[in-house]
Each structure stands twice: as structure tokens, then as C-alpha cells.
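The complex appears here without one of its protein chains, the remainder shown in place.
So, chain A:
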Amino acid sequence: MGKSVGIVESKIFHCEDELALVCGKKLSEFDLIYETYGKLNNNKTNAIFIPHALSGNHHIAGKYHKNDKYSGWWDNMVGPAKPIDTNKYFVIGINNLGGNDGSTSAKSINPKTKKVWGSSFPILTVKDWVASQKKLINSLGIEKLYAIVGGSLGGMQAMQWSIDFPNAVEKILCIAAAPSLTAQNIAFNEVARQAILQDDKFYKGNFYQEKTKPKKGLRIARMLGHITYLSNDSMDKKFGRKLIQGKYNYNFQQNYEIESYLNYQGDKFAMTFDANTYLRMTKALDYFDLEKNFKNKLSKVFAKIKAKYLVISFSSDWRFPPSRSKEIVKALLDNNINVTYAEIEAETGHDAFLLESEHYHNTVRNYLRS
């Protein structure tokens, strides 16, 4: 259902306002790369912002040229007549600060030293991202977003928006997210980080000058991450114990299909993704804790928000399971916020938020229309 937004191109927002970061450091200027789809109406009331998750970017939908092999990362959700309908809404995607795909990051030149930031690039938090995103949204003349739709780490940014800028967004769609990470979540992130940090090509984050990349570490980090995005059932269904060549090799070459799949995913990722970005994205996740500045009471967090909420979780998501979404719902209910909650049956784990399913898509579509 629905069509593609077609051929799209990215734009750059350059901001010379100083951005004071939560960690204490400052960025004197920064760039954000972004894309938009659909048309902003005259009153500027139909804008939807879609923040990205850990490995995502600003390229949400469409292709860059006719022969482009890949579409944007949420092409099944965003487009003409799709759940986030670009015939009706003006959709904005932004690559986060520190991101991999063209926004100011560790790969960029530090304007003060005229050298690549590398390891000296600050560690950003969700709150910092939201502050920088707000400046871009303002530059488009949009005072109030109609909605922010975020999955996973994107959902965390959506919540932060509604808290930091209560008058700047009407509806939050918070999908497969959590109010903070659990010890287990942080543990997975730490293993991923250690894989990168201990790669001898990492050079303490300054591998750019060495003209190399810590690919081994990134591969392992991605392989581990990928396991946590899927469910046991969906892995079993897709791969089971299937062997690549139909027999045991009795050596350490890849023997099972799941091994080949993970290695392929790892390779693909290590080719294109920046290690400093990965490290910082996982840190932003770890440090995200809505309650921290509210006396560890989640219900206090939402006391001053004005947005309406749709919270969605997926039954087999064990990274951010339904119980974590219910914590968000409970805190919203405590404040008499307009909230709707859908717990969607899906066997595909955390990844379900990116996959097409009729009920899920109808839920998003109906909520945006209501």
C-alpha cells in the first residue's frame, strides 16, 4: 500500500548559535544534515519529525537516484498514502549530532583547531540532540510540530521533546522505547563498546589520521546488537539450525546460516558506519534516564507536558519490552494526559517497529488522523 516519495535529496542546516551540552562542553557551531518529504502547509501545522534510532539517519524514505538499490530506513511507513502520508504531512528527518551521515561528528573538523575532532568530540545526550533539532525545526519556520514519531532511541527523543519543549509538539508517537535502559541493556552496550575500544585499529578514536577503521570491533558490536533486535522465535523461524553446506565442518569456519547472516550484517555495517558514532550513540542510550532530574519519579517527569501520546510496544521485544512501555503509560496516566496504548502481537522482536504489519500501520495511521 502507498507509493514511494521518489527521488529525494539531503540539505544542510548550519547553525552558528553556541550549543551548551549536558556534559559541560560547548559546540560553537554545528551542521545538521536533513531531508524533508511532502509539503509544509501555509499555516505550518502539518509537520512531522521522525528522529532516528541507533544506526539510523536523516534518510527516512525514497531513493537518491533512479538506480539506488536501497530506500530510506522507514520507507514502508513514510510516503504518499502510507501511514505517515506525505500527501498530508510534511515529514522531516534529521541526522543527529555526532551521527554517521553528514551532521557534525567526530569525523568533522573542529572549527577551533582546524583538525578532525576524533576522540575529542564530545559525548552527546538525548537532551542535546533535541536542543539541536529544535533549532533546525525553528529555522523552517515551524513553531509547533503536528507530531514526533520515534521508535527505540527515536522514541526517547520524542519523549524528551515533549518535556523540554511542551508547546512545540501536539502528538508524540513513542514506539518500542523505554524511560531508561536496564542493567542488561547497558551491559550489551558495554560489550559492543569494548569490542570497538579494544580493536587495535581504533587508535583511541583517532583512526582517521591513520587512514584506517576499527572494522573488527564494529563488526562484533553490530553482530551482538543484531541478536538483541531479534527474538529467539524469529531467529529460529528464519534460520533454525540450518547449515550453510548441509554438513558439520568440524572447524571454525561459518557452519550455520545464522553465523553467515550475522557476519554479513557485521561486514555491511563496518564498511559504512563510524566507530566514534557507534560509541557515542550507545552512550546516549545509557545516559538516557527520564527520572534522573525528577527525584526518580517517572510520573513527575510528565507533569508539565502538553502533548498527547500514543505508546506502542511489541510482544516479543525483549530489548525494550511491553513492561517498559507500560511504565511510560502509567506515568502519563498519573498526570491525566491523553494517552493511547497498543501492545502489538509480533514475533520479530525489537525490529518489529521497522517492519510492515497491517495492525501496526493502521494504528499509526488512525492516530495521526484522529
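Note that contacts are C-beta pairs under 8 Å (C-beta built on N, C-alpha and C of every residue); 3 or more make two chains touch, one makes a residue touch a chain; residues count from 1.
The working rule: contacts and distances are computed from a predicted model.
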| item | value |
| --- | --- |
| Among "Glutamine amidotransferase family protein", "ATP synthase subunit b", "Putative DNA-binding protein" or "Methionine biosynthesis protein MetW", UniProt-listed name of the chain not shown | "Methionine biosynthesis protein MetW" |
| Contact partner of the left-out chain, one of A:26, A:115, A:237 or A:330 | A:330 |
| Omitted-chain contact residue, chosen from A:41, A:209 or A:366 | A:366 |
| Footprint left on chain A by the chain that the document does not show | 310, 326, 329-330, 333-334, 336, 338-345, 359, 362-363, 366-367, 369-370 |
